[in-house]
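Every protein chain except one is present and positioned as in the full complex.
The letters A and B name the chains in turn, as written, and every chain counts its residues from 1.
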Amino acid sequence: MKKFLKTVSLILTLLFSLGVLAGCGSEPAKKSAIDQIKERGKLRVAVFSDKPPFGFVDANGKNQGYDVYLAKRLAKDLLGDENKVEFVLVEAASRIEVLEADKVDITLANFTVTPERKEKVDFANPYMKVALGIVSPEGAPITSVDQLKGKKLIVNKGTTAETYFTKNYPDVELLKYDQNTEAFQALKDGRGAALAHDNTLVFAWSRENKGYVTGITKLGELDAIAPAVKKGNTELRDWINTELTKLGEEKFFHKDFEETLKPAYGDSVNPEDVVVEGGAIK
Amino acid sequence: MQDLGINVIFEGSNLLRLLIGLWVTMRIAIVAIAISVVFGIAFGIVMTVKNTFVQIVARLYLEAVRIIPILVWLFLFYFGLTKVLHIHLGAEVVSVIVFSLWGIAEMGDIVRGAITSLPAHQRASGRALGLTDLQIYRYIIIPQAVRRLIPAAINLATRMIKTTSLVVLIGVVEVLKVGQQIIEVSILKTPSASFWVYACIFALYFIICYPISLWSKKLELKWQNQ
Partner (left out) sequence: MSQKTQEKLLEIMNLKKQYDDVETLKDISLDVHKGEVVVVLGPSGCGKSTLLRCLNGLEEIQGGQIKLNGEVINADKTKWHLIRQKIGMVFQSYDLFPHMSIIENILLGPTKAQGRDKTEVLAQAEKLLTRVGLLDKKDAYPRQLSGGQKQRVAIVRALCMNPEIMLFDEVTASLDPEMVREVLDVMLELAKQGMTMVIVTHEMAFAKAVADRIVFIDEGQIAEIAKPQDFFNAPTTERAKRFLNIFKFNEESER
């Protein structure tokens, strides 16, 4: 019996160590990042799959949105075909990890530039800008932050809105939710006096939901949204920057806005408030 | 059209996408459960060995799997392996590995419990009949242990199926994520979409899980009557 057990334990141990050993392959040779992509024939881009209108999957299972539109263009200009792009669907929490672990070449997932993130990834120049907006019921509109004191404000966990209010207005009580769906439902149920989120999103939402207004349209610093590459991949970052400048000349992002954002926002959002052309926020 | 949320399910290829998502969930769960059952039984037997070293190693493995959240394991294997050792494993492969590691540990502990709860004289009388140790396991210990562990094992399997929703964090799009995608796309136009999508997912899960629980009840009943 003992022999049998020893064999079993040996096999198990072997299996585990094989798993570890398999990892001891050598590091891939240093090669130009762009050559590597060309060799592969696919540009791997991390996008959201459930954050319309930036990155989402439509009813036919196709990736769509403002970020996706740009990703396809990058693939076209780099590899000659807009279909030579592989979308890797990410969650907000894994946007940095996918770059660090080389699972993708570029992250295009509504990625706001922050000092903390800059330490982990390299951002190219921005292609979009966003500020906070606050939406509240028409009957009791919130038009200045001072009105929020002593009231409950609905935010999403891990968003700029949460950080901004925690840092600057600690006396505003925050109600935090994981999903957009839950957060907006909470506002409808009257669990909070108002909801703070990216102004683009609250504009779009208040347009669809009668009885709510965006009382504060621009709050906090203007956040830049930019493509990100793996830390140290300056070659790809520089290529993206050149590309952004080139795209600016043809007003590419205005076209992107018309195609992807306008259907969601209607006329409530001025493209100049959102779009960044040529990689420079004016 | 505000309240015809159920239409969301049949829009475009949404239903097919949900079914494909369910297939991804089941594929990961089924493979991981199958591996867990086979190697879990082996691991459970190893855990009953009266050898301090083997027991410490087994205990360490079990506790590591229990203490460290599944999510961390997924990240470790998906991102960590690549960062440190430059091995790229597919997200689904990683999911199967992590869920198997978890399943083997838990299944092993269930098997160990079932085996040690068997009276010692069962083994002794098997030996007295001239059976080899392998035969004793095959005909006496395992069949009896299996009868004792069925409820716990079914519970583990359903827990594993439910927990597969975590794999979305390493980019695997399973049924809940597909649901989330559909809901988020429709949220502005069809606020009741979430209700219908989740109802649909619930129905799909039910169709899968109900036969399993029926089957396990039948088995339990059958063995009770022996």
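Keep this in mind: a residue touches a chain if its C-beta (ideal position, glycine included) is under 8 Å from a C-beta of that chain, and two chains touch if they have at least 3 such contacts.
None of these values were measured; they are calculated from a predicted model.
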Inset, instruction - Using the whole complex, pick out the displayed chains that touch the missing one. - result: B
Legend entry - Per the touch definition above, residue among B:69, B:90, B:143 or B:211 touching the missing chain: B:143
Inset, instruction - Would you indicate which residue among B:51, B:135, B:155 or B:216 is in contact with the undisplayed chain? - result: B:135
Legend entry - chain B residues touching the omitted chain (full complex): 119, 121-122, 124-133, 135, 139-140, 143-144, 147, 223, 226
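Following the convention adopted for this analysis, only the chains that are shown with their structure count from here on.
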Inset, instruction - In the complex, go through chain B and note every residue touching chain A. - result: 11-14, 16-17, 39, 42-43, 45-46, 49, 54, 75, 78-88, 97, 133-134, 136, 168-171, 173, 177-178, 180-185, 187-189, 194
Legend entry - Of chain A, residues touching chain B in the complex: 1-2, 4-5, 8-9, 11-12, 19, 22-28, 49-52, 56-61, 88-91, 93-94, 97-98, 100-103, 179-181, 184, 204-205, 208-209, 264
